[in-house]
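Note that this complex is displayed minus one protein chain, with the remaining chains in position.
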Amino acid sequence: MRPITFALASLALASSVAAERGSDGHVSIIYWQAPSILNPYLSGGTKDIESSSLILEPLARHDEMGNLVPWLAAEIPTVKNGGVAADLTSITWKLRDDILWSDGSPLTAEDVVFTADYCMNPDGGCAQLADFDNIVAVDALDGSTVRITFDGPKPYPYAALVGATTPILQKNQFENCVGAKAPECTAENFGPIGTGPFRVTDFRPNDVISLEANPNYRDPTKPAFATVTFKGGGDAASAARAVLETGEFDYAWNLQLAPDVLANMEAAGKGAVVSAFGTLVERLMVNLTDPDPDLGDMRSTRDHPHPFLSDIAVRQALSMAIERDLLVEIGYGKAGQPTCNVVPAPAVFASSANDGCLVQDIEAAKKLLDDAGWAMGADGVRAKDGVRLSILYQTSTNAVRQDFQALIKQWWAEIGVETELRNLSASVFFGGDPGSPDTYQKFYADIEMYANNFEGADPEAYLGNWRCGLDPRPDTQWQGPNVPRYCSEAYDALLSEMSQTGDIDERARLGKAMNDMLMQDFVMIPLVHRGRVSAHADSLGGVKLNTWDSELWNVADWHRVK
Amino acid sequence: MTEAVEFTAPPSSQWNDVWHQFKSHRGALVGCLFFVFILLTVAFGPMVWSIDPQYIDIRARNSGMSIAHPLGTDQLGRDTLARVIAGGRTSVAVGVTAMLLSVLLGTFVGVLAGFFPKFDGPLMRFTDLFLALPLLPLLLVMIMLFRDVLRSVLGPESGVFILIVCVIGITSWMQAARIVRGDVLSIKEREFVLASRSVGTPPVRLVIRHILPNILSPIMVSATLGIANAIITESALSFLGLGFPSDFPTWGRLLYDSTDYLQQYPERVLWPGLAISLTVLSVNYMGDGLRDALDPRIRGR
Partner (left out) sequence: MLQYTIRRTLFAIPTLLLISLVIFLLLDLAPGDPTAQLPLTIPPDVKEKIRVSLGLGEPIHIRYLLWLNQFFVNEPLHILSELTAMDLSGDRQRVISWQTRSPVVDIIVQRLPQTLWVVGLSYVVGVAIALPIGIISAYRQYSWFDQIGTFVSMVGFSVPTFFTGVLLIVVFSVQLNWLPSIYDTTLVVEDWNSFVRQVKQMIMPVMVLALYNAAQISRFMRASMLDNLNQEYVRTARAKGLRERVVILLHVLRNSLIPVVTVIALGIPAVFAGAIITEQVFKVNGLGQLLIISIEATDLPMVQTLTFIFAVLIVAFNLVADILYGILDPRIRYD
């Protein structure tokens, strides 16, 4: 054991001593969605957050295992080390003392305070505002200490200024860009000064970013690359091709392609496909309310329960008829795992109580429907009291999702459920336009399919989505996260309990209990725990795919393999 | 000399002449036969080849050509032959109807604008407006306004069919209108039109007898290109959720879906691509033949 460790350590030492900033020349990255802006506070898009993570850094972030690691902070504040107040109402961050901005000036607590105020400004339209929920004040205690005070106990205080979504901006640069002026600062938003390994030399919105190594980066041997090209645009297939087949690029992001297509490209031998799992789950949402067009304004609201999906037997039968292994094989390959939970990770929160769904059981599903009184009709569709099991099943347009729709339609046909498929343009489906009938929130369908996840490693806010009263309805302009229109007093009680609980084991127990409740009520039918798939050239070393933070989180360690 | 023949012969034999000329045009005849063949295949093919194009046989996925699946299967194990036949039914129907709608609309607007100066300005500015409208938002608005109405009145399939045909027709008539107008402007100043007008031929008759036959060839070209355009546009519509449900095959969709598999299963793009190209080619040759047959100057040769 020891010799191996020693060998590894000396190897690491050797490489870090030998390396010199910029000695590995140029690296090129392709994202098939092009970044529009380099200020993550003004755009919540993944492409924008990840590209700006080359330049901007947060106080702390999650590593590839999901553990919190200090980044610009000297250590992670906890109750134990006194960083988090015993009553959980404040957290105090201590900055590292060796951090310089790329213009040579030192990072101070003022910058951190400014960043928080910048986002919390009511006129700024900050996209990351939810991370700053419950914050009452952010104060600089001295030049390198910042205290964040909450309006009550905050059992999980690591949302604000942690992770790639909320990095630290330089006060000096953004001082005149606060509030309503935020969008006018084009030069600042396109070329933020950061503490990260690279700085921008040219930014072409929605096209390409050119960067060079930050001369003031804290580690004099890093980054290994002198320049970076970050290209955006096209589609996943062509990005994969550019890395795996033609070798024009070194790294390609989020390659959601059919597994055999990807495997075939990888076989060209120029690069490797890497994958890692976060909390993203592709699921079916069940509409517990009636989407009948004749109801007019009352369509898909809690006033009218669904004619047959309000019967739990039907919902359960729909879930039992699905063979999740096959869905994974067809759609995701290595980048997917069949799942029966809506909270599939981190490990402490992952329940095993619902794993029965992993096995498809058409016969049991039929029996369940028979017992519930849904009798098979002459047309092969079950019915009870004149209500036919006929489902409108919608999702966004995407090759894998359409394959899933076709497969699931056939399985449901086998148990006597008729399905009409509908696919919608993603910009309409995921848009919140209350004038459109086709948004996922309006849910003018019986079943819909999409993927969702939560940020960071704590699911409390995520589980809070299914609280009573958060259902989209006309008087909320059809906004609201409770898409299935679920409401259970027992569930809400567990949520309240969780918001008062700081102990991680106890939180895990509550989280699992809520997950199990949702699963055993079949208001959501999870299908696939989806991973992130990216690809890098064989000559690119140091890639550690991280689904808990930006994929480019450790770009300072990337290097050329010789 | 041909004109003399026409003059004395009864009207029915003029159409005989046209048919005779059409038959003697080799390309037109082959094109016509092939088009009929396509029509018969998509109309009666499902009776002969009875596999359900939506049936998923997951064990047989990605299989090559075999007796069970003459054209192979797709990534879910659906039979490609059945899908090409079923897709053709939709694509040919959409292509031909949408093309007819767009060409008729375009010709009507073009003739009206070209022949009657007082309509020229307003109609052409109207055309400019349609050319300028961004297509995608226009389509999204149409879906929003009309999809559910048509679906409830005509049922999911015919409702969507009518919507698609209208959408394609309404968004593609402008080129034909501009072309027809340009030609009409030029032809209405020709001697034979002036002569006919001077003997007091009413405008409608003038248009039908003298103008239309002389602008037939650009209309034919627009029609041929219009079919190809409609078939491809239909596949683009289904990505917006405006088209047929995703498990409903059409040629454009089959081609798009198989582009990702170009390297592994090149034959999969071949069939829908070939079907579209050959259909368009056959319509093109039919158009050529028809144009020649209707041109009295060529007909005599």
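The letters A and B name the chains in turn, as written, and every chain counts its residues from 1.
Basically, a contact is a pair of C-beta atoms (placed from the backbone, for glycine too) under 8 Å apart; a residue touches a chain by one contact, two chains touch by 3 or more.
Given the structure is predicted, the values throughout are model-derived calculations rather than measurements.
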item	value
Given A:Pro70, A:Gly233 or A:Gly541, the one touching the chain that is not displayed	A:Gly233
Sole residue of A:Leu392, A:Ala426, A:Cys468 or A:Ala513 that reaches the chain not shown, by the stated touch rule	A:Ala426
Residue among A:Phe114, A:Trp374 or A:Phe454 touching the omitted chain	A:Phe454
Interface with the unshown chain - residue positions in subunit A	30, 34, 36-37, 39, 42-46, 122-130, 180, 182-186, 189-190, 202, 204-208, 210, 229, 231-235, 237-238, 241-242, 245-246, 248-249, 268, 426-433, 435-439, 441, 450, 452-455, 462, 477, 479-481
Interface with the unshown chain - residue positions in subunit B	27, 117, 120-121, 124-125, 127-129, 131-134, 136-138, 140-141, 144, 174-175, 178-179, 182-183, 185-186, 189-190, 214, 217-218, 220-221, 224-225, 228, 231-232, 235, 252, 255-256, 259, 262-263, 269, 273, 276-277, 279-281, 284-285, 291, 295, 297-298
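As a working rule, only the chains that are shown with their structure count from here on.
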item	value
Distance from the mean Cα position of subunit B to that of subunit A, given in whole angstrom	45
Residues of subunit A touching subunit B in the complex	237, 257-258, 260-261, 264, 293, 326, 330, 397, 399, 402-403, 405-407, 409-410, 420-425, 428-429, 435-438
Complex contact set, residues of subunit B against subunit A	54-56, 58, 62, 75-76, 78, 140, 143-144, 148, 152, 156, 238-241, 245-247, 257, 260-261, 263-264
